[in-house]
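Every protein chain except one is present and positioned as in the full complex.
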Amino acid sequence: MTVRIGMIGPGGMGRAHIDRIHTVIAGGRVTGVSDVVTENAAKVAESIGGRVYETSTALIGDPNIDAVMICSYGPAHKDDVIAAVKAGKPVFCEKPLTPTSGEALEIMEVEQAGGRKLVTVGFMRRFDESYRQMKAILDSGEIGETLIVHNRHRNPTVPAHYTWDMAINDTGIHEVDTMRWLLGEEIVAVRVDKPKKTSHRFEHLQDPLILIMETQSGVWIDDEIFVNNQHSYDIQCEAVAETGTIRLSDQHKIERTGTLGRHNALTMDHNQRFGGAFVTEVQEWIDAVARGEHTGSTSWDGYAAACVCDAGVKALTEDGVVPVRMIDKPQFYA
Amino acid sequence: MTVRIGMIGPGGMGRAHIDRIHTVIAGGRVTGVSDVVTENAAKVAESIGGRVYETSTALIGDPNIDAVMICSYGPAHKDDVIAAVKAGKPVFCEKPLTPTSGEALEIMEVEQAGGRKLVTVGFMRRFDESYRQMKAILDSGEIGETLIVHNRHRNPTVPAHYTWDMAINDTGIHEVDTMRWLLGEEIVAVRVDKPKKTSHRFEHLQDPLILIMETQSGVWIDDEIFVNNQHSYDIQCEAVAETGTIRLSDQHKIERTGTLGRHNALTMDHNQRFGGAFVTEVQEWIDAVARGEHTGSTSWDGYAAACVCDAGVKALTEDGVVPVRMIDKPQFYA
Amino acid sequence: MTVRIGMIGPGGMGRAHIDRIHTVIAGGRVTGVSDVVTENAAKVAESIGGRVYETSTALIGDPNIDAVMICSYGPAHKDDVIAAVKAGKPVFCEKPLTPTSGEALEIMEVEQAGGRKLVTVGFMRRFDESYRQMKAILDSGEIGETLIVHNRHRNPTVPAHYTWDMAINDTGIHEVDTMRWLLGEEIVAVRVDKPKKTSHRFEHLQDPLILIMETQSGVWIDDEIFVNNQHSYDIQCEAVAETGTIRLSDQHKIERTGTLGRHNALTMDHNQRFGGAFVTEVQEWIDAVARGEHTGSTSWDGYAAACVCDAGVKALTEDGVVPVRMIDKPQFYA
Partner (left out) sequence: MTVRIGMIGPGGMGRAHIDRIHTVIAGGRVTGVSDVVTENAAKVAESIGGRVYETSTALIGDPNIDAVMICSYGPAHKDDVIAAVKAGKPVFCEKPLTPTSGEALEIMEVEQAGGRKLVTVGFMRRFDESYRQMKAILDSGEIGETLIVHNRHRNPTVPAHYTWDMAINDTGIHEVDTMRWLLGEEIVAVRVDKPKKTSHRFEHLQDPLILIMETQSGVWIDDEIFVNNQHSYDIQCEAVAETGTIRLSDQHKIERTGTLGRHNALTMDHNQRFGGAFVTEVQEWIDAVARGEHTGSTSWDGYAAACVCDAGVKALTEDGVVPVRMIDKPQFYA
C-alpha cells in the first residue's frame, strides 16, 4: 500500500524531498537511492534504512521500486526519465525537465509511444495555496477575461557562479510555468528589457531584468527578475482581469509594531515561501501514483517551458520581440 | 514502524482526524474503531479497512493498538482516558479533557501513579504557525514582558442547542488554553462582562460576552466571544508587551479588487482557519508516540482549563471577579 | 468678511492654531492676543501683526473681536468662557472645557440664559476623516446596532509630571468624547482595570490602564491606555456591530520593504496623527462663526466628558463599577 520510491541524485533538494516523504507526507517511502557518486547514495540510503544502487538504471529496473524521483543535475535528467518511462514507472523530475527543448521532445516521444503519461515535472507553485485560490477565481470567469499579469521574482542574493542565462532558465522559468498553468494557454513571444543595474551585483550580471511575455490570446505578462535585492525572497503576482484584480497577499502570519514601525518578517528563500507547496506537490504525486493516475506538470509542460526559456535567453542579447518556437501540442497531452 | 491507532467515538472530528492521518500525515494508521453505537464504528472501520471493537475497553486492551484517540462525547472521556493510561498507551483526547475539573484530577492521579505522561489534549492552536511565531518572539524577550493580550473569538452562528455556559466551556476554552501556553503561567481570576445583546441571537443567549482573565504575574487578558456575528469565523489575538506589540495577521492568501472594493475572503469555521494546525498537531503527536515521548497539552493543561472554565461559568451569573480554584501544580507536570 | 479671532493663552496648542488659521484655513485671522504673561501675548501678537490686550476681559470686550479661542491652562477656562458667552461671542475652548464638572455646569447655565449655543470644545477627533467614515456607516444602520467598541490609546512616553489621574483626564478623555459622539448616547458607568505594569514607567504611574465604559443602551467599550509604549502614538478603534465590524486602518501613506521586512512608519504624536483633524476642526468652526451657527462639541459635551472622567478618576482607586453622575440633558442641548 505504501509507494516505494527510488531517489536518483539526492542533493539538497532530493534530501529535502526524502525528509518530507518520511515526516509529513502519507503513503510513500524512499526505499532506494542512487547517485553518480555512489558514496553519497550510500550515505543517504543508510540514513533512511534504504538500499543503495550502483546505477540509476539498476534502481529504475528493480521491481521493488514503484516510482522514481530524479533530483540530479539537469543534463543527466533525460536518460533517467526515458529509462523510467520505458520501465512503465511514474517519474517525478525536478525542474527543469531538460536543459534544452530538444531533449524534452525526445522524452515526449518515448512517453507517447508508451501510451501513458508518467512524467511529472517539479514546478511547485502549481501547488501553492495562494496561486491556487487565484486560479480558481480566474477560472470561474466571475471577473471576466484575464488581460495582464504582473510578476515579481526577487532574491536576496545569488552565488558568483550564477550566469546571465540562469535569470531565465533557473529563475524566470518559474513564472513561465506558472503563467502557462494559471492562464491555460501557451506563451508565444518574449522580450527582455534591461533596467539600470544594481551596484550590488556581480559585474557579469545584468540585474534586474524585465521578462515580458505574450500568450496566444494576447495576455501581456511582465516578470521583474531581481536576484540581488539584498533583503528578501519576494514573490508577487497580480492578475488584472476585465472587471477585477487578484494579487497574492504578503503571506505573513503576524504583524508587529515597535521601534521599527509596523513591520512583518519576509521570507528569505523558496523553502520558507513555498514549503507548503513542496509538501502538497509530493503528497499529490504519491497519491496519484497510488491511484495509477497522473498529476502536476507533464513533459509537455517541461518542453514548453524550455521553448519559452530558449526564446528568453535569445532575447537577452537581441533587441525586440523573440517568437517562441514550439511544435503543436500533441493530442496525447491535451 | 507505523503507529497503529485506535479511534474511540468517531463523529465529525474523529473522522476528520482519520482522514488526515491517512492522507496527509506520515507514520500513522487508524487500525481500530469503537463507538457507543457499534454500527457507526463498523461503518467507519469498513471504510478504512480497520477492525471494529464492541467496546472501547476491548480496543484499548488490544496489543495491536499502539495509541488511542478519543473523540467521543465529553462525559465519556474520563473512563477511556484512564483505561488507556492504565494500559500504558499514549492517548490523544479531544478537548475538553473532561467536563469538570474533578474528573481531570482523577486522570492526573492515575497518570502520575503510572509515572509517565501519556495524555495529550487536543488544543490545536498551540500548533498553529501564527500563534507559534507570536510565542517565539514573546519568549525571546526582545520586546520585554507581556502586559496585555486582546482576543476575539467570533463565529458566524451557533446551533439552537448552544447554551450559555458553552460560550465558556466550548468557545472561550480555546483562549484559556492558548493564553496559558502563550504566557507560560496560570490564570488566577476571571470576570464576565455582558455587552448589549445582538438581535440575531437565540433569546436564551447573552451574545456577545467579554471574558476577562488575569494571570499570576498580572497580565490582563480579554476575550470577546461573539458566536452569532453573521459573517465569519474571526480569530484575533494581539499581545501588548513593554516595547512592542504582535498580532495575528488576517491570514488571507490573496487580495482582490473589484466592485466590492479591496476585499479578502474570510474563514467560516475552525477547519478553514486551523486546518494546518490540526495536521501539525496530529503529525507531532504520532511522531512523539513513535519516539516514546509526550507532546502538546498535558492532562494538567486539561485540568487547568477546566478550573478556569468553572470560574468562568460562575462569573456568568455573578458580578465581579471570580478567583480560579486549582491545586498546586504537581512536580510531575513541571 | 474675515472672522477676527482673539486668542487667549497661546501656548504650544494656541500657536499651532494661529499658524493653521493663517496658513491653511480660509476665512479667519487672529487679530488679538492676551495672556497671563503679557510679554508672551505681546510676542505672539507682534509676530502676526495683531493687537495685544492686557487682560482677557479687555480682549473679549473689544467690538473688533468677532470670536474667541481659549488655549490657556484648564483652571482658567471657566471665567473666560463665561465672559465670552455673556458678551455674545462664539468661543472655541481647548479640551478639557473645565477641570471639574461643576464648573462646566456653571458655563451651561450662563449659556442657556443667553439663549444661544456659543461654546465649542476642542475635541478634534470628531473631525478626523477616519472616525467620520466609521460613524457614517454605523449611523446608516447597515450593519445593525453597535454592541462593542475596542479602543487603544498609546503614547511613546509622557513627562515626569504626568500623574495618574491624567491617564483619565488628559488621555482617556479623548475616547470618552469620541465614544459619546460616535454612538450618540451617554456613558453611564465606568471601571478601571490595572494590568501588569511596564518597567519603562515612572514609579508613581500605573501604566497601562484599561478603562471600561458602558453606555445607556448597554454598549461595552474598552480603552487600553498605555502612555509609555516606547515606540508610537498608536490610536486604534474597532466597532463591533450586529452584522459587521469597522476599524480604523493604519493610516500609513506608503509601505516599504527592505532589510527590516515589510514596514511602515508610525505616527509619534497627536499632531502627526490628527494634523488634518485639527485643520478641519478650526476651519469648520470659523465657517460656523461666519454663518452665525454652532459646530462641534457643545458645553454639554464638555460637561458630560468631565462627569465621566470624575467617575474614571474615582475608579482608579475603587474596585468595581463606578456609576457616572450627571444631570439630565437640558432640552437646550438636545
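Read from first to last, the chains carry the letters A, B and C; within each, the first residue is number 1.
In this text, a contact is a pair of C-beta atoms (placed from the backbone, for glycine too) under 8 Å apart; a residue touches a chain by one contact, two chains touch by 3 or more.
Since this is a predicted model, take the numbers as computed values, not measurements.
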Response to the item:
Out of B:Lys196, B:His252 or B:His294, only one touches the absent chain, namely B:His252
Fill in: Residue of A:Thr23, A:Thr243 or A:Asn271 in touch with the missing chain, whole complex considered
A:Thr243
Worksheet item: Residues on subunit A that touch the omitted chain in the whole complex?
Response: 144-148, 150, 193-200, 208, 210, 212, 217-220, 222, 224, 226, 229-231, 240, 242-245, 319-320
Item to complete: Considering the whole complex rather than only what is displayed, give the residues of subunit B touching the chain that is not shown.
Response: 230-232, 234, 250, 252, 257-266
Discussion item. Using the document's contact rule, name the residues of subunit C that touch the chain not shown here.
Written reply: 21-27, 129-130, 133-134, 137, 143, 243-259, 264-265, 276, 283, 287
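Assume only the chains that are shown with their structure count from here on.
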Worksheet item: At what distance in angstrom does the C-alpha mean of subunit B lie from that of subunit A?
Response: 38
Worksheet item: How many angstrom between the C-alpha centroids of subunit C and subunit B?
Response: 44
Discussion item. Need the CA-centroid distance for the pair subunit A / subunit C, whole Å please.
Written reply: 58
Fill in: In subunit B, residues with contacts to at least two other chains
243-245
